[in-house]
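Here's the structure, in structure tokens; my notes come after.
Of the protein chains in this complex, all but one are displayed in their positions.
What follows is subunit A.
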Amino acid sequence: MAELIASWPAPLLYGLGAVWAVLVIATGVVTVLAHRGAANGAELVARTKTWWWIVAPISAALLLGATVTAVLFALVSFLALREYLSIIPVRQLDRTAILLAYLAIPLQYWFVYDDWYGMFSIFIPVYATAAIAFRLVLAGEARGFIRSAGTLQWGLFLTLYNLSHVAFLMQLDMAVPLPAGGAGLLLFILVIVSLNDVAQYFWGKLFGRRAIVPKVSPKKTVEGFVGGVATSMVVAALLAPWLTPFGLIEAAAVGGVLAFLGFVGDVTVSAVKRDLGIKDSGSILPGHGGILDRLDSLVFAAPIFLHYVRYFYGA
């Protein structure tokens, strides 16, 4: 235990401390607002309360290391995949293939835990895809095959493959020292992407006029998007020296790209929900909706961030 505590890099503790401080302040502000009877005050309180449920386990995982992080994200992937499979139409004869899809979760995170990068990066695209396709063929019904194979595989990428890249940030072998270890990278991307969501929401509320994709996500505006990207660039530059190997300009650029990718993930999940005619992907996170509603902005940002770091700074 003492060894573990001694291993925590100071910047990681500062970073987590800052996140908790922001959340304490947000909780205070929101509580006062709701108390004064602000419009949608109850929703803001629920939203903030849920943030505690998100931040607490992630903080614990970052402090406890790669194994606990892999286990936590395996659970998150399971909840996300279950949510996805519960809102899309699947056939009863797809049940075994779906069981195989669930089985891919412990395997994929085993490769994360095992720091087996090669298998981690090809297991879902190659092996899981083949196994699920073959099982669907054995089910013996060609009608609906493309839809089943397509939706299942897409769900695995969304909820498992892409998301597992967040956990693998803890395992990267680096050529340069990281100021706060792999946990610092994880904290960096989680903070930037979440903050971008919140910033886009507020800038959009304040100045939003022109919708970007009105048919998919009418509340996403050009003004909100630009505000979100700018905010993310500034915050990324501020955080980078503590958590990442990036220089200032580079950090701002990475922050901007993460904000853009977060937006892409967000509207992608919006399109899924619109297609299904539902507002939220689930109800597990009060004030946010489902787990996919919260994770959406990570799904494309995480793998691209990992590959950027690995390409330029990996061993």
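What we mean here is this: a contact is a pair of C-beta atoms (placed from the backbone, for glycine too) under 8 Å apart; a residue touches a chain by one contact, two chains touch by 3 or more; residues count from 1.
Everything that follows uses one rule, which is that contacts and distances are computed from a predicted model.
A chain of this complex does not appear here, and its UniProt-recorded name among "Peptide/nickel transport system substrate-binding protein", "Threonine synthase", "1-acyl-sn-glycerol-3-phosphate acyltransferase" or "Multicomponent Na+:H+ antiporter subunit A" is "1-acyl-sn-glycerol-3-phosphate acyltransferase". Which of A:D115, A:E250 or A:D280 touches the hidden chain is settled by the complete complex: it is A:D280. From the options A:S7, A:N40 or A:S86, the residue with contact to the chain not on display is A:S86.
Contact residues of subunit A toward the unshown chain are 78-79, 82-83, 85-93, 95-96, 98-99, 102, 141, 143-144, 147, 276, 278-280, 282-284.
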